[in-house]
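Here the structure is laid out as structure tokens; the discussion comes afterwards.
Every protein chain but one is kept in place in this view of the complex.
A and B label the chains in the order they appear, each numbered from 1.
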Amino acid sequence: MTDPALEVTNLSKSFGALAACRNVSLDLMPGEIHALIGPNGAGKTTLVKTIAGEIAHDSGHIRFGGELIDDLDAAARAQLGLARTFQISSLAMEMSVLKNVMLAVMAVSGQVFRFFKPVNGDDALLGPARACLENAGLRKRAQTRAAELSHGERRQLEIALALAMKPKVFLMDEPMAGMGPESLARLSGLLRELKQTAPVLLIEHDMDVVFSVADRISVLVYGEVIATGTVDEIRANPDVQAAYLGDAA
Amino acid sequence: MSGALFAEQLLNGLQFGVMLFVMAAGLTLVFGVMGLINLAHGSLYMLGAFACAAVAAATGSFVLGLAASLAAAAIAGVLVETLIIRHLYARDHLDQVIATFALILVFTEGTRWAFGSFPLYLNLPDALSGSVSLPGGITYPLFRLLIIGVGLAIAAGLFLLVNRTRLGMRIRAGESDREMIAALGVDIGRLYTIVFALGAALAGLAGALVGSVQAVQIGMGEPVLILAFVVIVVGGIGSITGAFVGAILVGVTDTLGRFLLPQAFGLIMDASSATSVGSALASMLIYVLMALVLVFRPTGLFGKPA
Partner (left out) sequence: MRRETLITLTLLALLLGAAVYGHRGNEPFIITLAAKAAIFAIAGAGLNLALGYGGLVSFGHAAFFGIGGYAAGIIASAARNYEPVMTWPIEIAGSTSMPVIWIVAIIAAMIIAIPIGIFSLRTGGVYFIMITLAFAQMLYYFAVSWPAYGGEDGLSFYVRNSVFGLNMMDPWTYFTVCFGVLAVVLALMAVLVRSRFGLALEMARQNAQRLTASGIRPFNVRLTAFVISAMITGLAGALYADLNRFVSPAMLSWHTSGEIMVFVILGGVARLGGPVAGACLYLLLEQTLDGVTDYWQVLLGIVLLLVVLFARGGLVGLLAGRRAAHD
């Protein structure tokens, strides 16, 4: 049996009296898309932030490739190969699309503190960045400022940035939010390809998408995982229907 | 060192601290409610001192002078807020810093033009200028004691204002959510002007009171402004409680440091070098305090965690 790429055990996080995550345990196996669903305020984004290292958890453990990463900060986790996308596109709006990607490429190379060579002539950055934009279907927009991109294009760029980091795990916080049906279909296809390179922990609102792309699903309600299983198991689970699907229907 | 001398220095520190609080309260309110960093707060302090000196000299009444300091600073506050500051709320801190720096230049040179470069001295009324005997054989100037009383009364008043009144409720709402308060139908423009004028009036009063003990002079506002910054960094930006605790800490640390450090160095070196080393280090003490607070609580003692 293979080891999980990412493993969360008994993780808890409270904000004052509000428990955002309670004893959450879940794992992400190589080659899978593991979707995390739950109603608004269930603690999905808090969970993503604790896994990414943006906020510290109160108790429990996070293992990445078998190693404990509880004490690493967000930057160190990213360097290990944990790439996350943001629910609201997080880009340098005044920079060109290409420069946004070049920064992500640069981060992987680890050579940030170089002061003299201009990045515009740096083939070690330009090559991978261009390839990445090609993959994401943004080649023509390379010189456009990020601020001028459409919403859908920003989401694509967001994913391109994660790709550029050549990560071992993708952590995607509602990558499809606000997308039209056409881009949705394209992105679903892309996700299925992505999981071959690295598994995806996918937070998603759109149930149709989740049921079509996910290999496994965990349901988070009031900070607790109430069920984990395959698509069919989750569909059939009465607790889930009561707590979540019932509400949505 | 006698206990009485130490107690006197402690009272001096307290007096310095409460005046710093009166300065810092306005700064921290303006930052908390409007998100504005106002360097010209020290100019309002100076303006209050000059208004007090001018009116007291003209009328012979110190009380009228104090009233004038409040009024002049409040009016200047309203003018500055409506003409200039208002356009800066939506700007970044850099624009605010530069614009209020420009205001300092205008205020400083304008005051120099109006009053000349020489310091003015206020004559306290006889009734306030004596000393009082306190328990423990301490004699302390009555006016300084009065300043401590006024400062504490203002602190109490501000606590009540912020926590118990309708205006205070709006101020607190403004601190937590600027858009919400606009949605509630509060005239946000007027609220901002009132808060700014309140802060200005307090700064003006502090200037008049401190000016009465020391001297009223050009540029007196900036050293106090920078100390007030240290106070709110220590206390936590936006918190009145933080401003109070920070101000007392800074005031007492600075005063006792200047008093005790030269004496402490006197134990290990000769008197004249002890005085110079001690006072040089004492002048750095509150900044060391600030650095220490930052190490343990980057957003200040009472600041909200980032």
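Descriptive notes on the structure:
The rule we apply is simple: contacts are C-beta pairs under 8 Å (C-beta built on N, C-alpha and C of every residue); 3 or more make two chains touch, one makes a residue touch a chain.
Values in this document were obtained by computation on a predicted structure and should not be read as measured data.
All shown chains touched by the missing chain in the whole complex, by label: A, B.
Only one of B:5, B:63 or B:105 touches the absent chain when the whole complex is considered: B:105.
Screening A:145, A:168, A:192 or A:205 against the full complex identifies A:145 as the residue touching the chain left out.
Only one residue from A:120, A:150, A:197 or A:230 touches the chain missing from this view: A:120. Panel shows chain A; residues 52, 54, 73-76, 78-79, 83-84, 86, 90-96, 99-100, 102-104, 106-108, 111-120, 122, 125, 143, 145, 161, 165 of it touch the chain omitted from the view. Annotation for chain B: contacts to the undisplayed chain at residues 31, 37, 84, 87-88, 91, 93-95, 97-99, 101-106, 108-110, 112-113, 222-223, 226, 229-230, 232-233, 237, 276, 279-280, 283-284, 287, 290-291, 294-295, 298-299, 306.
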